[in-house]
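Everything on this sheet refers to the single structure shown next.
Apart from one protein chain that is not included, each protein chain of the complex appears where it belongs.
Chain nomenclature is as follows: A and B, assigned in order of appearance, with residue numbering initiated at 1 for each chain independently.
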Amino acid sequence: MRQKELSDLFMLVREKRPLVHHITNYVTVNDCANITICAGGAPVMADAPEEVEEMTAVAGALVLNIGTLNAAQIESMILAGGMANDRKIPVILDPVGAGATRFRTETVQRLLDELKVSVLKGNAGEIGVLAGAGGKVRGVDSHGLAGDVVSIAKDYAKTAKLVVSISGATDIVTDGKRALLVENGHPLMGSISGTGCMAASVTGAFCAVSGDFVKASAAALAAFGLAGERAAEGARGPYSFRTALFDELAGLTPADLVKGAKIRSP
Amino acid sequence: MRQKELSDLFMLVREKRPLVHHITNYVTVNDCANITICAGGAPVMADAPEEVEEMTAVAGALVLNIGTLNAAQIESMILAGGMANDRKIPVILDPVGAGATRFRTETVQRLLDELKVSVLKGNAGEIGVLAGAGGKVRGVDSHGLAGDVVSIAKDYAKTAKLVVSISGATDIVTDGKRALLVENGHPLMGSISGTGCMAASVTGAFCAVSGDFVKASAAALAAFGLAGERAAEGARGPYSFRTALFDELAGLTPADLVKGAKIRSP
Partner (left out) sequence: MRQKELSDLFMLVREKRPLVHHITNYVTVNDCANITICAGGAPVMADAPEEVEEMTAVAGALVLNIGTLNAAQIESMILAGGMANDRKIPVILDPVGAGATRFRTETVQRLLDELKVSVLKGNAGEIGVLAGAGGKVRGVDSHGLAGDVVSIAKDYAKTAKLVVSISGATDIVTDGKRALLVENGHPLMGSISGTGCMAASVTGAFCAVSGDFVKASAAALAAFGLAGERAAEGARGPYSFRTALFDELAGLTPADLVKGAKIRSP
């Protein structure tokens, strides 16, 4: 990814301040709202079937997160996703805990069947389960995926016709043809709840301003990861790190991103 | 507003520690709980129809916030609001996102029709929509209101028979006859999620100890805004600002408030 592209993309997020509509879990929803603002977007959270289509219709991106899934929410996700598809609004799906229960795995499958998902952003365990490549998920934590993860991700992206974005020590983003690896981030990001969810929100903000979801996803993960690296510097523990993570993303400039991003080909 | 009134009012909140019952959204609910404590009140959040009346009956104020509205919640709001009206407990309504979807606009209208709302606290966009004076709302963000906002607010307060409290760079509080402007606050308050919701919670704590909802609302917004001004001083970004905002409101004394409040007539 060229420096100018990366810089322009981040500037565009900040200029356009895209509305990112979330149907998400109640554990990390506040983190998602605040990180969206820090990235440069405007968050909205609404999940009633009476209004999700109307809210989605004016959004720049739709983020679906199944962290505390329930039956009513699935209905709203289908409605909102349908509207997003009609309007060509990118849909980011975070399959939190897919593989941990049948309800989650089957719901993700249903969402993938009924909606055109633009970006499927999960951890290695979740994506592994969905790709039928093994993958272990306990609760909402990935316990990894054996084998050549890049190949698994590429194959699955091709089959499922979407961009796969796997967060981890090295993030992998691929549409089946192209693949980008992002090596930004810090181990402290795994010491707090919600960084996976937040990564999906930031991805939403970036995809809202670009038609290239591979580059947009990689740029989003680089920006978020770079904020994590900077936040780790003065942190006295996971929660002061968390405070700094928001501050650092908000303060990150396009020039900082160009300088600090570690995006490369596999 | 005289200095002694302002000081006495804030002291009364701290002494009485009024119970502020919330039926609110799941995005900023934790912020609302903590800011209520910092202001001097005791928060309680409950929204099951089985118990909202009983909980409201012992509260000092009821805060209704439609940030993540759903059908079940409307029923609980009507029940709780009815109990509050019977017991002469002030009802603060925060019409989050009114104007963004029909569901929100119509629900606010229904709540205003079926309940006696004491204070309607929104941003300029939301109040503008409800007053039929234009007003633009995208997601949950106000995109302003053209024209003489003080006159619009006064007229609407008179017609709707309630206190209108509009948060913004300059807050406007009016019951249609009297009006007060509050010029406390800091731009960083717009850089985090939840400050609008929190302002409603603080308003609830102040209205719980006073029969004059114009003065109570203005005092609440002055205290909250002043905490924001102080918090901005050492902030390294929006999230460290947020931490300081709670700390500063908790540490604010009646003397600080008298000294720092910028409340004036239009």
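As a convention for this text, contacts are C-beta pairs under 8 Å (C-beta built on N, C-alpha and C of every residue); 3 or more make two chains touch, one makes a residue touch a chain.
Nothing here was measured: the structure is a model prediction, and the numbers come from that model.
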> Which residue among B:Leu12, B:Val44, B:Ile78 or B:Leu112 touches the omitted chain?
Replying inline: B:Val44
> In the full complex, which of A:Ala100, A:Leu115, A:Val129 or A:Ala231 touches the chain missing from this view?
Replying inline: A:Ala100
>> Applying the definition given at the start, please give the residues of subunit A touching the unseen chain.
In response: 25-28, 30-31, 67-71, 97, 100-104, 138-141, 191-194, 236-240, 242-243
>> Using the document's contact rule, name the residues of subunit B that touch the chain not shown here.
In response: 19, 21, 26, 29-30, 33-34, 37-38, 42-48, 50-51, 54-55, 58-59, 72, 242-248, 250-251
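The rule is short, and it goes like this: only the chains that are shown with their structure count from here on.
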> Just curious, how far off is subunit B from subunit A if you go by their C-alpha centres, in Å?
Replying inline: 33
